[in-house]
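A single protein chain has been omitted; all remaining protein chains appear in their positions.
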Amino acid sequence: MGTLLRIKNLKTHFFSAGRVIRALDGVSFQIEEGEVFGLVGETGCGKSVTALSILRLIPFPPGKIIGGEIHFKGKDLLHLDEDEMRSIRGKEISMIFQEPMTSLNPVFRIGDQMVEVIVLHQRLDRSRASRKVLEMLQRVHIPDADRVMNQYPHQLSGGMRQRVMIAMELSCHPLLLIADEPTTALDVTIQAQILRIIKEMKNELQTSILLITHDLGVIAEMCDRVAVMYAGSIVEEAGVEEIFESPGHPYTQGLWGAIPRVDQERETLSVIPGMVPDLSQLPPGCKFHPRCPYRFAPCDQSTPPLFQISPGHLASCYLYSKGETDG
Amino acid sequence: MDNPLLNVKHLKKYFPVARGWRKEKTFVRAVDGVDFVIRQGETLGLVGESGCGKTTVGRLILKLIEPSDGKILFEGKDLAHLDKKGIRPLRRAFQIIFQDPFASLNPRMTVSEIVGRPMEIHGLVERSQRDEKVCQLLQSVGLMKAHLSRYPHEFSGGQRQRIGIARALATEPRLIVADEPTSALDVSVQAQILNLMKQLQRELGLTYLFISHNISVIRHISDRVAVMYLGKVVEMAQKKALFQSPVHPYTKALLAAVPSLDPKRKRVEVILEGDVPSPINPPSGCRFHTRCRYVLPKCLEEDPFFHQVEGDRWVACHLYSS
Partner (left out) sequence: MNEAKTMKTTGQTREVWRRLKRNRAAVIGGLIVFLFFFVAILAPVISPYPPNEGDLTKRLKPPCREHPLGTDPLGRDQLSRVIYGARISLQIQVVAVLIALVIGTLLGMVGGYYGGKFDNLIMRLMDILLAFPGIFLAISIIAVLGPGLTNLMLAAGIYSIPQFARIVRGSILSLKEKEFVEAARAVGENDFNILFRYLLPNSMAPMIIQTTLRMATVLLTASGLSFLGLGVQPPTPEWGAMLSTARAYMITAPHVATAPGLAIMLVVMGFNLFGDGLRDSLDPRLRD
């Protein structure tokens, strides 16, 4: 299996009222073919900005990708012109959002919208596109698919709309599906249905998935590899079992301790002291050091690189600098 | 042991909706016959999916909306039939913490006014001593004296929620309804608020009705748990019993749908198919029968009683009626 997407040192900043908000401050990771890669973190850590940056959908102004590389199938997306980019969006890289209503047009029937997308990207005629739509809707287990095709978005429930979105985005067989909090607005039982559909579709179509969520349960359920983001940077990356069993970065450990668990009893939850830093006034050195219980000499001096804890397990923390050569 | 602070009996709330040209009167049966008891000093977790009526139950108990039917016995006194004026002096004893820390504080009031008003209304403090009392309260929820003269927009979500908690505590209530108090917060902030609520409960002997859709949070905070589906409580039991051996098919499906934090443990595939039916026209008989995998012929016709099956466990399901 090869690497599908490789992001190197991506920096996206927002410029507002004379301040520079460093939403992404040197993000690097890669997604292999057929893999589900999870991006997890709290509000404002930059996970959604990462997704929008990959698709070059950062609104300018105020936002701008100011540096880095995004290699997709060998091409650097940051060097493509808008036309080339448009042919990639929706066809090779698709995206589903937390609230499907924002990406479905409320005045068109479901079927018509989906046919439009397929005609646009696959150059099929309308009747064949329409058959394809029906098939896709059935594949995401929509009962009465032909009736749903004639309905308007507002007539569907949240879960149904998210299914429609998945069917629509996967109808062009994208190589990469970016799912930004796809189940956050849904109830758990509906979430379970949607997660199952995403899994099935991934297995059938061999699509790679970048799954962005703050819900660690969803991460554990779905992902092969996971990266944890904090204040615009990736602080830890590892295989899913490894990261849940032995989280390395103090932030990851703090986050894990803060979750009430269905499978364990705890009287008090552990708490990370302090607050997330203002992205326009980041502390020097490691961004987590003001809140870190283990901080020591180098932490407020320079940003720690990603050190290897074990094969495939990286953490941006000086606790793991032992054995590495300095500099 | 059995010392009910609040006893809710056959509580109902139908919201009228006008449909179509002729404005035929139909009703959303948001809460349709709910019974439960909350004992002094405990936390009852009320869990269910969106639209099940759990928020409406919270509002009914506080008399923020008028019940259509049923009884709300608070320390033996029925609140259901009291009018606006009659309820006002009693409001001291039960308070609420809201979900949205941004919408629940008056943007034009300072923290000292927000937290101080409830004390003034109920005559608990002299005007001159108000700030001092507010200050003590702020400290007990982890805020500082310097925050007194600030406005809500100057605080983070977690801090605002603390202000909301301080306001709820201002009248020294005995019952606090917490309506999804951590749903709008990040996990690390959620942990702080949950810890704070537990600590306050220990120190002040508070009783909580904790409403949430988040099953892990409910499990963490509750002593007993009630599960709601489409306007009714389907199962209620001690937390341990409910989580270890759920009996109602809906409870089972709901618990199974929560993703485990252990990536090695694959989920038991009891997935609930379809969507929740409309509360305007709920299914006949047992409301869950359209999605239930153990459905009996009886379930389509007869609404199962909410009855005690063992010890402290109550269930509304024909599978468990003798």
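So that you can tell them apart, the chains are marked A and B in the order they are listed, and the count of residues begins at 1 in each.
The criterion applied here is as follows: a contact is a pair of C-beta atoms (placed from the backbone, for glycine too) under 8 Å apart; a residue touches a chain by one contact, two chains touch by 3 or more.
These numbers come from a predicted model, not from an experiment.
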Query - Chains on display which the left-out chain touches in the complete complex - result: B
Query - Identified contact with the non-displayed chain, of B:H10, B:R88 or B:K240 - result: B:R88
Query raised in the report: Among B:L143, B:A170 or B:V227, which residue is in touch with the absent chain?
Result: B:A170
Report summary line: Out of B:N106, B:Q129 or B:Q308, the sole contact with the unshown chain comes from B:N106
Report summary line: Residue list for chain B contacting the dropped chain reads 59, 62, 64, 88-89, 91-92, 95-96, 98-100, 103-109, 117-118, 121-122, 150-151, 153-154, 164, 167, 170-171
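Everything that follows uses one rule, which is that only the chains that are shown with their structure count from here on.
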Query - Separation of mean Cα positions, chain B and chain A [Å, integer] - result: 32
Query raised in the report: Which positions of chain A touch chain B when the two form their complex?
Result: 42-43, 143, 157, 159-160, 187-193, 195-196, 214-218, 220-221, 223, 240-241, 244, 254-255, 257-263, 266-272, 275
Requested in this report: Spell out the residues on chain B that touch chain A in their complex, using ranges where they run on.
Outcome: 49-50, 156, 158, 186-188, 190-192, 194-195, 198, 213, 215-217, 219-221, 243, 253-264, 267, 271-276
